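Report on the structure given below.
The complex is shown incomplete by one protein chain, all other protein chains being positioned as in the whole.
Let's look at subunit A:
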Amino acid sequence: MNKKEFLNVMEKRLSVLEAQEREDMLSEYAQHIELKMESGMSEQEAIDDFGDIDSLIAEILEAYHIDPSYKEQQKKGAAEGIGKKASGMFNKSRQSLSNFMEQQKEKQEQRMEQKRKEDLEKPPRWRRKEEGEGSDSRSRDVAKAAAKKTGEIIKKLLIICVKILLVLVLLPSAFMALSSMFGFGVMAVLLLQGYPLFGAALVMLGCVMGFGALSLFIVTFIISRWTERKDVEA
């Protein structure tokens, strides 16, 4: 093994280190070999003085608190060469995606776990029944949980639809309430000026109260549903 080969092997085996650190290390060893050769040794002798390269590399990695056996896995990866580099980006994005999925799955599992706990806290009669069903009940539990989940989703969708409808009713009725309030004001002023508009003013007042009550009712309904859901979430 000559100097170049020695340094090449080292560079490959130390690929786990940061480029800067690796360069540092390699330059030290390169200089060491050069100085040895200057003092009259042959290239071969200088390198042989390092002893077994495996144990040398192991010692270097140990100084960085890296497990030398980790390199074995790394070597396999190195064989893939350029292809690995090219697929690096793809792998990264795929990894982040799979991480995301993993997180979602964990969350889902946590939710299910909580559900199960809540179920356990139900009256003992329930629990006894469930325990009696034995091990095959678990798969049924999962199916039940899935069904519950889809049911919940449908329920939520329904609630959202109803809310949208309510808002659609709320907006015109609120508008009507406001405009009839304005009308009532106009009527009241005219009435005070002596116009015979007593009946129209009463109608306007009725409109204000009717639409106002309707829109307030819808608002309270939406708000109450909302706070209820918040309670469940908390």
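Just so we're on the same page, contacts are C-beta pairs under 8 Å (C-beta built on N, C-alpha and C of every residue); 3 or more make two chains touch, one makes a residue touch a chain; residues count from 1.
Please note the rule applied: contacts and distances are computed from a predicted model.
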Protein name as given in UniProt for the chain not displayed, "Peptidoglycan glycosyltransferase", "Energy-coupling factor transporter transmembrane protein EcfT", "PadR family transcriptional regulator" or "ABC-type lipoprotein export system, ATPase component": "PadR family transcriptional regulator"
Touch with the omitted chain, as defined above, among A:Glu59, A:Glu113 or A:Glu152: A:Glu59
Contact partner of the left-out chain, one of A:Met25, A:Met112 or A:Ala200: A:Met25
Residues of subunit A in contact with the chain not shown: 21, 24-25, 27-29, 31-32, 34-36, 38, 49-51, 56, 59-60, 62-64
